[in-house]
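Just one protein chain is left out here, and the rest sit where they should.
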Amino acid sequence: MTDNYDVALVGAGHNGLVCATYLARAGKKVLVLEANTEPGGCAATREFAPGYSVSACAQWLNQLHPTVARDLALENHGLQWAARELASISLDVDGQHLTQRGDYVEGGNITAADSAAFRKFHAKTTRYAKLLARAFEARAPKLVESNLTDRLTLIKLGLGLKMMGRDDMSDLMRIILINMYDVMEENFDNAQLKGLLSLDSLLGSHMGPRTPSTVFGYLYRRVGEVFGHAGHAQVKGGMGALGQAMAASARAAGVEIRLSSAVASIDVDAGRVTGVTLADGEKISAGIVVSNADPITTFERLVGLRNLETDTARRVSQIRCTGGTAKLHLALNGLPVFTGLQERQLGQRLVIAPDMNYIERAFNAVKYKEYSTAPALDISIPTVHDAGLAPAGAHVLSAIVQFAPYAPQGGWEAHRETFTQLVVECIARYAPGIEQQIVASELLTPADLERDYGMTGGHWHHGELGMDQVLMMRPFPGATQYNAAFDGLYLCGAGAHPGGGVMGLAGRNAAREIIKRGAAA
Amino acid sequence: MKKYDAIVIGAGHNGLTNAAYLAKAGLDVAVLERNSYIGGATVSRELYKDWTYTNCSYVCSLLRPEIARDLELPRHGLQVVPYGGGVTFKRDGDYYGNYYDHNRQYREMSRHSKRDANAYERYTADVMKQTRLIRPFLLKRPPDPTSLKLRDLRDLADFAGSFMEMGERGLADTLKFWTKSVGDYLCEYFETDVIKAHLGGSGIIGTALGVFSPGTAYVLLHHYMGDVDGNVGSWGVARGGMGAVSGALAKSFQAFGGEIICDADVDRIVVRGGKATGVALKNGDEYHADVVVSNLDPKRTFLDVMDVQDLPAEVVSKAENFKIRGSSGKLNIALDGLPTFHGLDKSSPLMLGDMHFSDSLERIERAYDDWKDGTWSKDPYVDMLIPTQTDPSMAPPGKHMMTVFVQYAPPKINGGEWTDADKDGFEKSVIDQIAAHSPDFKDLILHCETRTPREIEAEVGLTEGNIFQGELTFDQLLFNRPFPGYAQYRGPVQGMYMCGSGTHPGGGVMAAPGANAAREILHDLRKPSTVPGGYADD
Partner (left out) sequence: MTTGSDDTMMLTTPFHSRIAAACELNSWGDWMGYTTPNAYTDVELEYFAVRNAAGVFDLTPMNKYRITGTDAEAYLNRLVTRDVSKIGIGRVGYTVWCDEAGQVMDDGTIFHLAENDYRICAYARATDWLHWSALGFDVTIEDETAEVAALAVQGPTSCAALTAMGLVGLDQLKPFGLTEFDFEGEPLVVSRTGFTGDLGYELWIAPHKAEALWDRLFESGEPYLIKPFGTHALEMARIEAGFLQAGVDFMPAEEVVRNGRSRSPFELGLGWLVDMDKSVFNGRRALQQELARGSRYRFAILDVDGNKPANHSFILKGNKQVGTVTSAAWCPTAKSNVAFAQIEMPYGAVGEELVAEIYYQRELHWTRVLAPCKVIDAPVFSHPRRRATPPGNF
């Protein structure tokens, strides 16, 4: 038995590190246990071929909450930016690319009417995103068994809604549950613009543009702008550097981080946690255990469903958490050439989503556990801004691929080559000749992401961001305010409110909840 | 030209209900109907000699019993007969059937899965909880959450109150139910494909969504919240076809002194000085009235029979953005005898109910993919009924009438209009699907009427042939139906109202929109309401 900690925190992902830092600052003795050799979780840099590194999961930083960044003083702990305020460019096979930066769009034969409509749409959705941001900054209120804190949050949100004015309020209530496809059709004509925005609404999700609740997904992303991120940003050294900076900040606050220390179980007795047991058998006792792992991993693997009541076990088993997103990494011997794209534009965010039906068809496949034959892509060439990620003169291309199933018929090994080839061909339609530049490649399927980064189902958000699994429903009823099933057991990861994306809010909110409950925790 | 107190445009069931309640309050009311017959989509027609086709809506459950009783519809000739049964045929030759008797239903389900058979009991209880929550609001106008009026605040408090009563856990179940796809919802209970497919169909009927589209669990509820004689969730046929419903409503209306004018094709609602003053017909006739009520769907109402000049710009854009998607078609077939279906005895009570051939959710979802791609489903989902097994009045003895509701059929084929060749292709995909399970089916066909969204729109006037006058998705329910700010039956012009299925609580031959609208009209006219309140659920 190791000496007593106040808090044992499972997983040094970004939310875990944020949570640990706040807890340590509040005077708790915190031990963070991480299975991998590096901290950061999904905020990781991965050397996928000798000399070639890339952000393994998330590749853009565009949602980190400013308070979290400030409180953790990340820039003092080594965080550097390779590029900020990047634009999104929706690629066109014929080179008529459409560029979006904030509320401004150009190219892609956009009409003046569409540009104006987009400005208006952007302003309106920013107002909606602000309201959502407020909801994200607090724990999700309970509705019936609400206490004072919950009622205050509800009143704040209610007032925020009312203050928006009648038109905005009724419009928000109308669109919040519906799909991007319809809202896009209501607002715009330009197919590329509609494709780009609808892809934003469903990245990392198991949804198509026609899936109701994708408007919520879009606003969810737009919250990043409310948090001060004008466009996408790229971290120097890859996302792993963010993880390192957070770990450094945590250590500075007094957090002890143990790497290569996989937790085998979260131990419980008579309705409360007692500590954790490591894979090597070491037992660590702690009155509070915080899990940064996804809810399914936490309850199914670490706590064990047999230690939960049946209703809770059932809810855990019913969490929708099947990923549909893959990641392709290409090591290139030179900078690729995209038709109609100037070299300076290659460092922007490049998107292949020519129209909404294209994405919808890509999504159709994954519904039946097949991969998209014409996938939608979110591409980054990080070496444009950060040469250190590849050998001199060489480059790295990283693409988020929608959609790839978690478990295709026959298993991934039967399809890995074909699918990699297919995605490369898809890119090559926009960047002819890129095939010849490829030195090495790596495809991370949802199954790979699950294995390497511990995300059940390979789902980026630790659980689908559907309306049935967000806000006061996240991750599942009975576990919505970070504490779940046992006294002293908390969730602080993307599976908890508000959800995935490198925001840091789940970690911060969880820490606040733990601190507030104090000894009662 | 004669001046009426009120004119109702469209003699569908909601128009007639609305008119009946206004006439009952002593108003001088006329209903104008474009066709030479009344009923709208609640109609029985002899399209083949000696056969009565219930050729649009075909079954009855949602019709509010309070209204049927209050307007004395039974005395005016309406008899609703429950039918029971129902079956989904599997590709492997087996089937899954639906029995009325609880224990027999359990045994039938147990043939497929004992676990599912038991889970069905939990499922039924859980769905009943949601049904009980929504039913009291069917005969009420939806509160406006943006309003600060006393009446709205009170209604809103009522509404919130019934949610709170469910408790934290119950409320979570409700939120889950209202936001989930019917497919995901059913997967939380059942393991057997055919059972999920049989139950899941109710989540998409009349809706341009797939079984895995969030929000469809609510559509399922919409099909469960009716009752026949207090048996919630049970369905029946109207003796003589659905025309019996509109026929009885018409007689009730006429008994209150109302007037029905057929072949009266309304060109526009006349607005003078910001007030509705009457309607002008295509033939030039004009009728005057202080109150004009549209039973047409919101698109037709605001974009067709009203002048853009008379409307606030936001109403025009809201009407343009209103989702009223054609997603279904219909085949009405006269049969020389009762067809034989593989594996099922002709005398089986399962034959009396709704029959389907989609034995997995995936097949239904793939049918939806075709719709998204702008074509009819090659392997469609059908909801098929042979009402002449229950109703002896609709076909000669020994002969039968079959109604086949088909999903999906898009309003346009790849962006273009339906052609006759498309219609034939659509018809063939349905007939072939049925024939694959019934060896003698094709030989028994005497006559087949095929209705794509094109025909439904042209004849009944439902935009895109949408049977609910607008999608039953959350952006278009309750205080959002048809659109925010106009969900209390009042139009944007004084004296102009809406009473169709495009208003709360939506479609499905409920007659509630018509009754609720009448209550609001009478409220504005400062007349005592003639509309009954809903029965309290026990």
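So that you can tell them apart, the chains are marked A and B in the order they are listed, and the count of residues begins at 1 in each.
The rule is simple: a residue touches a chain if its C-beta (ideal position, glycine included) is under 8 Å from a C-beta of that chain, and two chains touch if they have at least 3 such contacts.
Treat the numbers as computed from the prediction; the structure is a model and nothing was measured.
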Hidden-chain contact residue, picked from the options B:Asp92, B:Asp158 or B:Asp307: B:Asp92
Of B:Lys2, B:Arg104 or B:Lys527, the residue in touch with the unshown chain: B:Arg104
For chain A, residues in touch with the removed chain: 268-271, 300, 304-314, 317, 478
Where the missing chain touches chain B, by residue: 92-95, 97, 99, 103-104, 106-108, 111, 114-115, 117-119, 121-122, 125, 128-129, 132, 165-167, 169-170, 343-345, 348, 350
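Just so it is clear, only the chains that are shown with their structure count from here on.
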Where chain A and chain B are represented by their mean Cα positions, the distance between them in whole Å: 41
Chain A residues within the chain B interface of the complex: 142-145, 162, 166-167, 169-171, 173-175, 177-178, 182, 186, 210-213, 318, 320, 357, 360-361, 364, 367-368, 466-468, 472-473, 477-478
Of chain B, residues touching chain A in the complex: 145-146, 163-164, 166-169, 171-173, 175-176, 179-180, 184, 188, 209, 212-215, 314, 321, 323, 362, 365-366, 369, 372-373, 473-476, 479-480, 483-485
